[in-house]
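The complex is shown incomplete by one protein chain, all other protein chains being positioned as in the whole.
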Amino acid sequence: MFRTLAEVFRHGLKNRSFVIGGTISLLFFLIAFLSYFWTPYPVEDINIAEKLLKPSAKYLLGTDHFGRDILSMLIQGARNSVIVAFVAIGIGIGCGVPLGLMAAAKKGWLDELIMRFNDLTFAFPSLISAIMITAILGPGSVNSIIAIGIFNVPVFARVARGAALSIWKREFILAARSAGKGLFKISIEHILPNIASMLIVQATIQFALGILAEAGLSYLGLGTQPPMPSWGKMLNEAQTFMHFAPQLAIYPGVAIALTVMGLNLFGDGLRDVLDPKLRRRR
Amino acid sequence: MSKIKIIVTLIVLSLGIAINASSVMAAKDSLNLGMVLEPTHLDPTAGAAASIDEVVYANIFEGLTRIDKNGAVKPGLASSWTVSEDKKTYTFNLQKGVSFHDGASFEADDVVFSLNRARAEDSVNAQKALFKPIESVTSKDSNTVVVTLTQPTGSFLFNMGWGDAIIVDQASADKNKSNPIGTGPFKFSKWVKGDRIVMVRNDAYWGTPAKLKTATIKIIPDPAAAVSAMMAGDIDGFANFPAPESLAQFKSDPRFTVVIGSTEGETILSTNNQRGPFKNLKVRQAIAHALDRKAIIDGAMFGYGTPIGTHFAPHHPAYVDLIATHPYDLEKAKQLLAEAGYPDGFKGVIKLPPPSYARRGGEIVASQLRKIGIDLEIIPVEWAQWLDQVFKKRDYDLTIVSHTEPMDIGIYARKDYYFAYDSPKFQALMEKLDATVETDARYKILGDAQRLISAECVNGFMFQLAKHGVWNKNIRGLWENSPVQANDLTEVYWVD
Amino acid sequence: MKKPLVKIEDVYKDYQLPKKYLFQKAPVFRALHGINLELHQGTSFGIVGESGCGKSTLARIVMALDEPTSGTVFFDGQDLFNMPAAELKHLRRNFQMVFQDPYGSLNPRKNVMGIVAEPLDTLKEKLSYAQKKEYVAQILSEVGLNATDTDKFPHEFSGGQRQRIAIARALITRPSLIVADESVSALDVSVQAQVLNLMMDLQEKYNLTYMFISHDLSVVEYVTDQVAVIYMGQIVEQGTTKALFQRPLHPYTQTLLRAVPDVNPLNKKLKNMPVIPLFEKTLESCSFLDRCNKATRICVNNAPELLENEGQLVACFNAE
Amino acid sequence: MTLLQVQDLCVTLNTAHGPQEVISHINFSMDAGEKLGSVGESGCGKSITALALMSLLPLDSQTKGKIILEGQDILKLNSRKICSIRGNRIGMIFQEPMTALNPVKQIGAQVSESIYLHLKLTRKQTLERVTELMDKVGLPVSRFGLNLYPHQLSGGQRQRVMIAMAIACNPDILIADEPTTALDVTVQEQILDLIRELADSSGMALIMISHDLGVIAQTTQNVMVMYTGNIVEMGSTMDVFQNMSHPYTYGLFSAIPHVGSSALPGRKRLSSIPGQVPELHLRPRGCNFADRCSRASKMCKAKEPMATRVSDQHQVWCYHPLSCEDKK
Partner (left out) sequence: MRIFLAKRVFTLVLTLLVATLVVFVVLEILPGDPAAVMLGINAETDTLNALREELGLNRPVWVRYTHWVGDLITGNLGISYTYDVPVSELILDRITVSFPLALLAMTLSTLIAIPLGVMAASNHNKPMDFLVMSFSQIGIAIPNFWFAMLLTLLFSVTLRLLPAGGFAGWDAGIVPVLKSFLLPTIALALPQAAILARVTRSALLEVLQEDFIRTARAKGVTNQGILWKHALRNALIPVVTIMGLQFSFLLAGTIIIENVFYLPGIGRLIFQAISQRDLIVVKNLVILLSAAVIMINFMVDLLYAFIDPRLKGGGDV
């Protein structure tokens, strides 16, 4: 239990997962941020004459079938992943946590209703539903954000509810009630701070899953649309070139795997640091 | 721990089995042909999809005439025919001793039934227009059919060679969608939905029997999977390979023959002529000048494709080369845009259907038009959405599509067509064409029509889709070009 | 007789149990069965019983944290379960609770200031932060903690200190009633003594009323003036602590007292003999029937009422 | 005859503050059939001692010294040999009957497991033995079937199952670690009686661990009082409880309210021990109790006290043991 970020950080430095994962994640965010100011080449520019070049001093990672610089596309793709995953998590937390808190606080039929709704959302295989959503609304990053975001809602609702329920059983909640506090105030003042670290950890995991989901949707052509590059789309495009330009399929895949791994490691580390009693459940 | 060992052993074992099994070579009288789109059903008289014809036409079903690999009209189920003086009455003499795959014999009544069914009021034939000129169909005797036209129609014999004009048996006609019964050299065997369609040789065929014993059409919608399947030898060939980017690799691989042929597919940047800035001829001209056809062909088709300047197949004798009318000239394009009142360009949308020529071409076109200030939002759509939004509701600015029907310049005369091109001048030309039988005169009219749509920049004319045939070097007899939508397997055979 | 501070009037509390069959009426667990009690200002009232007997339920009802199924509780003459929520909230300043678990009863994410100041919200007037801080500092020093510890968090304190924080929280609104539910049972013996001493000092100082709930008979005997023994949701015996411990009348009380192991190895007391139930228990029986070695036929079909017996109240037909 | 001899036992555990010695230099021995008690507040090391006897300490802990069971040093045995001692030669009962039983196994299977492991009986013999055991602990099979799951039993019944498991192989030593702390006082009485009876009837030695002085007083012959990992006073229960010499033992006794206190005139303050048990990493040098002790001298804070003999069977580790007058 730590009060300040500095304290978390100091303890984190002793944790291998935290350090490695944190470094990778930080790098990933920095790269995504960088794309707003600078990429080696503009990614919208198609230069057919220089297509499918091998890595060279000019193009550090070579070019794709349109003659675009792979490195620039990877950098832009990082930004795209961040935005999609971030907003999707925002949707998940924004809707899921209040629902979960409400379910835990009110119990009874409301709890039952919320949880059944949750089960239902879980019951639709998420990718199928995402495909359905993008098929209805049309492909595009906004719609893939919605699709991924919707499936974060039950996750956060479930985590929030489960954690909140266990907090509700604690005696300090009784103390708060004898101080005349209502369900809403208790949820905000007592429950939320106690489940925050759990939610943060879950958020990093969902972040990683969001990146994977975005890659999957873009791979199927339902996510990010051209000319905005995305890692999943790059993999899709690379697939037909795989036999003679395998590097095109390697870079984005490695980027996805590395980022997701970094975030997962960071999440694990954070969990250990924030609450050593919570063993790794995943 | 020991369990891990067991698993590893199992994997190794199964790999071993796999190796042994794959060493058994395929028999040389069967063919696995790859196809991108799965037909929705197998009745060419009830659907427009080219994929239906590509499977069954000339293999299972036959028409009165047939189109050979060069696009010439040859006798089919009609062994010969005579045309009356006024060019309005055709008398077909039918082949004798022909029977359908289910044993029913082929007679003149079947022809009468088939043609009347196709032109009937409630017909679901997708190419009803082909049968419009027909006034009546009668059987003179069991081997002779007389077709009377309302007006002379120059392309009638060619039209009778389309897949939509095949002859079916009344008894089995309704079941052809799932169990096609025709007269062709191959019989339908089975269809594993989503995977393959199997045909076997019709040993009772009336003509020269097919050389292959079985022909399997494998459905592989994904270009990448197609490459893998070819490389792995799962597929013997693709009449039309979906991934032009990998052709270079197949060319350099001694196992394969790569044949670049021509198709009837004019790939165009279809333009909504009634919408926003695109109403303005100058804007359309500016677009025409901004299109770098070479870059598009290189980028989207990896160099395979013939630039076109109008909506007409370059290999057709009536083709007029109009590429020079609107050369690639960014300055000119910008100037035209400025003249049209858009010095800073404007925003628009381009809706792209799934094929790679459209998706990739669209990205390149968008990037090219961005250079003159036209900022296009790329919206990829599925075919169904394309049909609904673009084709039916005309809710689009620009789109890219390949018009694969042969000789389809007539669509520019349909003012409710999705181009929204309403030109009385062009419509008059087409009426004149319909009334003309004389080849030279027809070609002249066709030339005028080509020049007209080129000058008016109705659409951005980009390139003629090439046919990228890739097949095992030991296969002979596959078509190099696609004068009609077909994969005629009649003469396909293996050599050692 | 003085007006009681707390009057518990015929309180029943039922909990619904999960059904065993689909169309069954949900079975009911009767946690409290007609409890009547009066607590007087400045005294300590002990509630004794084994786990699950309903003593914690009673505490929650007195604290208005749970509503009784029937019956009610009057605090200072006001019906707790029949008043507007806002009023109840303000009334809460007068009764506070000290819990059992010194670890679970303090929010680990709040500092001492946040924890101790929380009940101040029940006051009618709004206090500024500075005022609150002053209150907190004062009460902290009263319970023997450092007044400057307001920024520390619970995990920085030992168990005994935490319980002092909990007492500080309960006392900050200057309530007249403190419900102490097993407040010292989780503490080590030496610390338990410190906390008990503190509680008794505070009682003297502020004329507090304690409702002291515990399973530990010796602690209850030590702390309280009056005591009630609860068995299966019912009071089976009630009286002054001295009388009850000196001369328990109900067989259950006797069993309880005999069961406490004596610290003197020489004191080999009378042991409880294993009870072989003589009668089959029915719905009408005395609830203690199956554990009673004095049961007679009357106990089988009648539940005894709590009646006065030599100055004590006892619910037994065969009370000595 | 000496059954068990513990010499210089030290245990170091890994804690949040690094490795810490939680018990240091424990020495005691017990004879067959002896009932030994271990009493002290939480964190004094009484449970750790018991776990050390069973070699059940966490893997990252270090144990030094000797634990000699009938001439064999348990600490030197390999894990397979230790397994053959656990449950066989030494049985153990734990505090929480709720969590100490496997929730997904039937009680019959849990009781028969150690019989199956150590006695190698046939199926039928095992069943007989289990039936006999269940009878002994008061859960006759006729009423309580062997196929019940722990959650279907009450706390006292679960503790009986635990006892049946612990004595299944007729161990030489039965360790009971706070066996009744989670139970109600009436149930506690029954369980203590049961343990006592079983020990008496089978000649098992008993190590009774409890924080409750009453429990120890009523069940043991000898006792050791522990404080912060050390034995501070040891001897026959009678001697130690009647004639306590260590200020800590005395403090403990004075701090608890006794039943019958209401009979005494007036209300007395409990005499509490000032301060609190120091945390592991904050233990002082010298006598650990010195900081809380009113009798402490300079010497106490400098050097750990050695054992002082109070009587034949009574030792105390204190420089300033209490005399009779001090207690008045």
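So that you can tell them apart, the chains are marked A, B, C and D in the order they are listed, and the count of residues begins at 1 in each.
Operating definition for what follows: a residue touches a chain if its C-beta (ideal position, glycine included) is under 8 Å from a C-beta of that chain, and two chains touch if they have at least 3 such contacts.
Remember, it's a predicted structure, so these values are computed and weren't measured experimentally.
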*asked:* Touching the hidden chain in the complete assembly: which of A:Ile89, A:Leu199, A:Ile256 or A:Leu270 does that?
replied: A:Ile256
_Hidden partner chain, touching residue among A:Ile31, A:Ile48, A:Met242 or A:Leu270_ = A:Met242
_Selected residue (touches chain absent from view) among B:Thr40, B:Asn70 or B:Gln274_ = B:Thr40
*Among D:Leu36, D:Ile67, D:Met92 or D:Val240, single out the residue that touches the unshown chain.*
D:Met92
*Thinking of the whole complex, not just what is shown, which of B:Asp234, B:Asp422 or B:Glu491 touches the missing chain?*
B:Asp234
*Mind listing the chain B residues that contact the chain we can't see here?*
1, 3-4, 7, 14-15, 17-19, 21-22, 38, 40-41, 47-49, 122-124, 126-129, 177-178, 192-195, 218-222, 224-225, 228-229, 231-234, 354, 382-385, 387-389, 391-392, 405
*Would you write out the residues of chain A that touch the absent chain, in ascending order?*
116, 119-120, 122-128, 131-132, 135-136, 208, 212, 215-216, 219-220, 232, 235, 239, 242-243, 246, 249, 253, 256-261, 264-265, 279-282
_Positions on chain D contacted by the hidden chain, ascending_ = 54, 56, 79-80, 83-88, 91-92, 94, 96, 99-105, 113-114, 117-118, 143-144, 148-149, 151-154, 157, 162, 165-166, 168
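Rule of thumb we're sticking to: only the chains that are shown with their structure count from here on.
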*Among the chains, which is located farthest from chain D on the basis of C-alpha centroids?*
B
*When you take the mean of every protein CA atom shown, which chain's own CA mean is nearest to it?*
A
*Dominant interface by contact count, named by its two chains*: C-D
_Just the number, please: Cα centre separation of chain B and chain C in whole Å._
88
*By residue number and range, which residues of chain C touch two or more other chains?*
none
*Specify the contact topology among the chains shown, as one of line, ring, star, complete or other.*
line
_Pairs of chains satisfying the touch condition_ = A-B, A-C, C-D
*Which residues of chain A touch chain C in the complex?*
1, 3, 170-172, 174-181, 190, 193-194, 196
*asked:* Considering only the defined contacts, which chain C positions touch chain A in the complex?
replied: 60, 63, 65, 88-90, 92, 95-97, 99-101, 104-110, 115, 118-119, 121-122, 153, 155, 166, 169
*In the complex of these two chains, what residues of chain B are touching chain A?*
222-224, 227-228, 231, 243, 245-246, 248-249, 295, 298-299, 354, 360, 362-364, 366-368, 370, 378-382, 385
